[in-house]
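Shown below is the structure under consideration.
Omission of a single protein chain aside, the complex is shown with its protein chains in their original locations.
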Amino acid sequence: MITLASDFGTPYPAAMKGVILSRTDAQLVDIAHDLPRQEPRAAAFWLRETIPYFPPAVHLAVVDPGVGTGRRAIAIRVGDHALVGPDNGLLRPVVRRLADQNGGNPLTEAYEITVDDPASTTFHGRDVFAPAAAEIHEQGVDRLDDLDMLSPIDLDSCVDLQFPTPTRDGETIRGEVLVVDDFGNVITNVPSAELSGVERAVVNDVVAPVVDTFDRVDAGDRLLTIGSHGYVECDVNQGRGDEAFGLAAGDDIELVFGGAD
Amino acid sequence: MITLASDFGTPYPAAMKGVILSRTDAQLVDIAHDLPRQEPRAAAFWLRETIPYFPPAVHLAVVDPGVGTGRRAIAIRVGDHALVGPDNGLLRPVVRRLADQNGGNPLTEAYEITVDDPASTTFHGRDVFAPAAAEIHEQGVDRLDDLDMLSPIDLDSCVDLQFPTPTRDGETIRGEVLVVDDFGNVITNVPSAELSGVERAVVNDVVAPVVDTFDRVDAGDRLLTIGSHGYVECDVNQGRGDEAFGLAAGDDIELVFGGAD
Partner (left out) sequence: MITLASDFGTPYPAAMKGVILSRTDAQLVDIAHDLPRQEPRAAAFWLRETIPYFPPAVHLAVVDPGVGTGRRAIAIRVGDHALVGPDNGLLRPVVRRLADQNGGNPLTEAYEITVDDPASTTFHGRDVFAPAAAEIHEQGVDRLDDLDMLSPIDLDSCVDLQFPTPTRDGETIRGEVLVVDDFGNVITNVPSAELSGVERAVVNDVVAPVVDTFDRVDAGDRLLTIGSHGYVECDVNQGRGDEAFGLAAGDDIELVFGGAD
């Protein structure tokens, strides 16, 4: 199985699929091809929240504003999974999550990918990452040392990318919006446990009740809830949280417990 | 084979696919993940118009404004097919269509799905419906009584959802717009037979010829035709029918035969 994720829109992912299927017989599963464009950080969030649900597979992920520059192409093995993509931090959060799932200490090895004379300087998804994912799938994740196109490197030498941890001072939490999803739900970096027992809170001067399901408020009303990722979300029942709260990806938030009705 | 349909946009369906493929080895086929958002009625139309073309399979469908409330999660077996989704009427029209295809009386059985302590209250697609679809696929549609997560219920106890039948008074038909498709084609609930022999009609004061193919009128001109679903559609050759006729999903229509040129 090979999963594919990118910000390539359409129809570029089809060329990657053709390259892969010309080299190996694999079930292909799309994660998404409209990941936040040229934004490895937001894309890394979505990879971390989707890939760990999959059985062992090769995961190809390309959000790569540095394509054609000196940035390395890398592959990382984590237990029975292998990830392939640019060395810009995109793969690091999901690598940590996969390691945690496997007891925190599975075999983790990093490699630089080298492709002689790729056909383009702008479409490494097709010319570098797709061939690498196909060869890794064909070879088997436990025999990557045998692949000529892979050279072992130190994982610590790879670009890292961390999501910020919120700070708490009494009943005030300072955090950040990680991403806004298709529904307009504002996903923050505040872990669900922080809101345990809280009935109401103020986010950047906007007050909303803390509820467990959307229908606890009327259609069009704001709410705070624990989203499916385990973080506090700023949402609207049958509406868009990003508009109602005035929040976008990357924005700082100040969340204060309580607030007038 | 498992088909997937939802209003989840992207990349949430990927988490469902990971959950399924972690539990069963199935060919996955997407119906659509941009079904009309939080509108089970319009979504039910599209399920009815696509799923019956498939060979026997498990069909996962989630358009679920009541997620996290008391609404049940259900599975319905119809002959060799099984459908999995929320108990809000979404599955009923396609169940009837599949039953009709099988001579009107295939084995039809309904079940409530119970998942202990799902990981989220807002993403039952991932935490309830995907595991259920996977277990049903793994078990086989003819042995659902053996699954611990399924409890037999009366199909008649499930929420129903019917598309309205138009009324006819001489040369006037009163009906409704069921959905508008991506092309802007306005799909009504008026069966094709009603327009047999009619050359021209007026829809809500807008006159248009009744033709069998779009190119019978000039580019940009309105037309009425029998769409691929067997219903009268209000269309524009190389344009958008919804804009030209001023119609949207759910609108009432009055269609009168004839009308000046």
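By letter and in written order, the chains are A and B; residue numbering begins at 1 in each of them.
The rule is simple: a residue touches a chain if its C-beta (ideal position, glycine included) is under 8 Å from a C-beta of that chain, and two chains touch if they have at least 3 such contacts.
The model shown is predicted, which means the values in this text are computed figures rather than measured ones.
Visitor: Using the touch definition up top, pick the residue from A:Thr69, A:Ser151 or A:Thr165 that touches the left-out chain.
Guide: In the full complex, the listed residue that touches the missing chain is A:Thr69.
Visitor: Just one of B:Thr69, B:Thr165 or B:Gln238 touches the chain that is missing; which is it?
Guide: Counting the whole complex, the residue in contact with the absent chain is B:Gln238.
Visitor: Of the residues B:Ala15, B:Ile31, B:Cys158 or B:Ala249, which one touches the chain left out of the display?
Guide: Answering carefully, the residue with contact to the hidden chain is B:Ile31.
Visitor: By the contact criterion defined above, which parts of chain A meet the unshown chain? Give residue numbers in ascending order.
Guide: Answer for chain A: residues 8-12, 14-15, 17-19, 21-22, 27-28, 37-38, 65-69, 119-123, 126-127 touch the chain left out.
Visitor: Residues on chain B that touch the omitted chain in the whole complex?
Guide: Touch with the absent chain occurs at residues 1, 3, 5, 27, 29-32, 34-35, 46, 49-55, 181-183, 212-215, 225-228, 238.
We take it that only the chains that are shown with their structure count from here on.
Visitor: Approximately how many whole Å separate the CA-defined centres of chain A and chain B?
Guide: Taking the average C-alpha coordinate of chain A and of chain B, the gap between them is 32 Å.
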